[in-house]
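In what follows, a single structure is set out as structure tokens and then discussed.
Only one protein chain is missing; all other protein chains are in place.
So, chain A:
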Amino acid sequence: MSAPLPSFSAAGFRHGARIALPAFPGFIMFALAFGAAAAQKGLSLGQAMGLSAFVYAGASQMVGLEIWQQAWSPATILTIVTVTAVVNARMILLGATLQPWLKHEPIPRTALNLFLLTEAGWLLGTRYHGNGGRDVGVLLGTAVVLYGVWLLATLAGYFAGALVPEPRRFGLDLVMPIFFSVMLVPLWKGARPALPWLVAGIVSLAVHALVPGYLFIIAGALAGVAAGMLIE
């Protein structure tokens, strides 16, 4: 039995929008936190929304705030752009895995799909693809809905972030890692295919202990891919 051919449908788009729901809490909490931090740091509403709308990558937006300037120079602009590239380099890997699924798509739609690419949306799409689904509408449906949630929550965080009650009490500070733990289960295909995950985890922990910043994500991910290539 061969897999169905890649396609794009409105029904798929709606399905994608529906399966995005479990990622909402993580997106809302992260964007609220970003909006609140941006306001506190003295960014204008346009700057905060501009970062969320055009960069649209939570970790790099947070790191960007840490090195945000009141007065910019060519050197500080180059620094923030370089740091952003380092934090978001892992997205190169996400895109690489999507290429076989997207290769028959029209380029403008692929550009839109990739502009809206996030880890959560990619994980949900990968799971659908792993179950034999090939409708690219699902990927885009998930992506568009999550983008809307991100923008609304950034806006809310900018104006009312300080009003959010202690998120730790409800475990919401860790909602993203818990969502990722959920997504781990459908990926499980036995101990042997999961061996690279172990390598990724160990390398990530080691890099996290030794190097400040977000380098541990890309280091662990690359180690996992390398392990996957080496293990027959």
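One rule holds for everything that comes next: a contact is a pair of C-beta atoms (placed from the backbone, for glycine too) under 8 Å apart; a residue touches a chain by one contact, two chains touch by 3 or more; residues count from 1.
Heads up, the rule we're going with is that contacts and distances are computed from a predicted model.
Engineer: Of the candidate names "Nitrile hydratase subunit beta", "Putative membrane protein", "Acyl carrier protein" or "Aminomethyltransferase", which one corresponds to the UniProt protein name of the undepicted chain?
Structural biologist: Spelling it out: the chain absent from the display is recorded in UniProt as "Putative membrane protein".
Engineer: With respect to the chain omitted from the figure, which of A:10, A:81 or A:160 is a touching residue?
Structural biologist: Missing-chain contact among the listed residues: A:81.
Engineer: So which of A:17, A:123 or A:153 would be touching the chain we can't see?
Structural biologist: Selected residue, touching the omitted chain: A:123.
Engineer: For chain A, enumerate the residues touching the unshown chain of the complex.
Structural biologist: Residues of chain A in contact with the hidden chain: 21-22, 25, 43-44, 47, 50-51, 54-57, 60, 64, 68-69, 71-74, 76-78, 80-81, 84-85, 88-100, 102-103, 110-111, 114-115, 117, 119, 122-123, 126, 168-172, 174-188, 193-194, 196-201, 203-205, 208, 216-221, 223-229, 231.
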